[in-house]
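Everything on this sheet refers to the single structure shown next.
Complex shown without one protein chain; remaining protein chains in place.
Up next is subunit A:
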Amino acid sequence: MPWIETAAIKLSLLLLNNMKKFGIPVSLEANIKVIFIPFVTTIACITIFSLLGLNGYKRVVSRLTELRELGKTEKLLQNKVDVLRNIPEGILDKADVALIVLPESNAATYSVAQIRKSIVEYNFTINKIDTKIQGNKEGSEKALITFEISYDDELRLMELLGKIQSIAPLTRIEALIVKTINNVGVAEIELVTYGLDLPTQLPAITEPIVSLNENEIDTLDLMSGLTMPQTTKLDKKEFINRNNPFQ
């Protein structure tokens, strides 16, 4: 702050030149002359030091805080990059499987198709299929499916039930009623399957990320082990230009 120094010097010269005018004795003038300059310099130094020091200290502290925050964020981001780069091989390929096991919607369609296929494989007769969709507040849907089938062998029926419990989308048997009507076994199977909304947005870019733990990987393997629905894959065909019959 050069203006402080200039002001101090000007003030001291003014005092020195006008001591008599101010009624200060001459002997005192000599004493003051000797002390004045070092005194004012010291005071000026202390003042400048206090003002600049305080200001500078604040600046240094704010920069240190900013640097610390930057360090934290950088560490977090680096960790995120490391996690994303080091996801165990094959895990990400199972994202599709996870989505088939718990689809966003229409889970009942896939389940009914899968169960129907299994029943046909076992040579059982389907008497009735009934599906009810229930939505809930969280945006997920729950489908209640009822199958009534005629069967010829209880053990094979049990086998079929075991198979139904291992299909994708996730399907759970809620209740079962088995009766014999006119010497024919009839089973009414009540099932439930789920559709869940997809996550709508990714967390903030600076939010930490955790890779899949052992339990989650095991669950994902379990999900991959379920019987996936068979879908027809249509091969891409080349477009064929038709001949003009009028030429």
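Points to keep in mind about this one:
Here, a residue touches a chain if its C-beta (ideal position, glycine included) is under 8 Å from a C-beta of that chain, and two chains touch if they have at least 3 such contacts; residues count from 1.
To be clear about the criterion, contacts and distances are computed from a predicted model.
UniProt lists the omitted chain of the complex under the protein name "Fimbrial assembly family protein" (options: "Fimbrial assembly family protein", "Xylose transport system permease protein XylH", "Putative DNA-binding protein YwzG" or "Probable glycine dehydrogenase (decarboxylating) subunit 1"). Touching the missing chain, out of A:K10, A:R63 or A:K117, is residue A:R63.
When the full complex is taken into account, the listed residue touching the unshown chain is A:L176, out of A:L14, A:V120 or A:L176.
Residues 26-27, 29-31, 33-35, 38-39, 41-42, 45-46, 48-49, 52-53, 56-57, 59-60, 63-64, 66-67, 70-71, 73-74, 77-78, 80-81, 84-85, 87, 91-92, 94-95, 98-99, 101-102, 154-155, 158, 161-162, 165, 170, 172-180, 194, 196, 198-199, 202-203, 205, 209, 211-212, 216, 219-220, 223 are the ones on subunit A that touch the missing chain.
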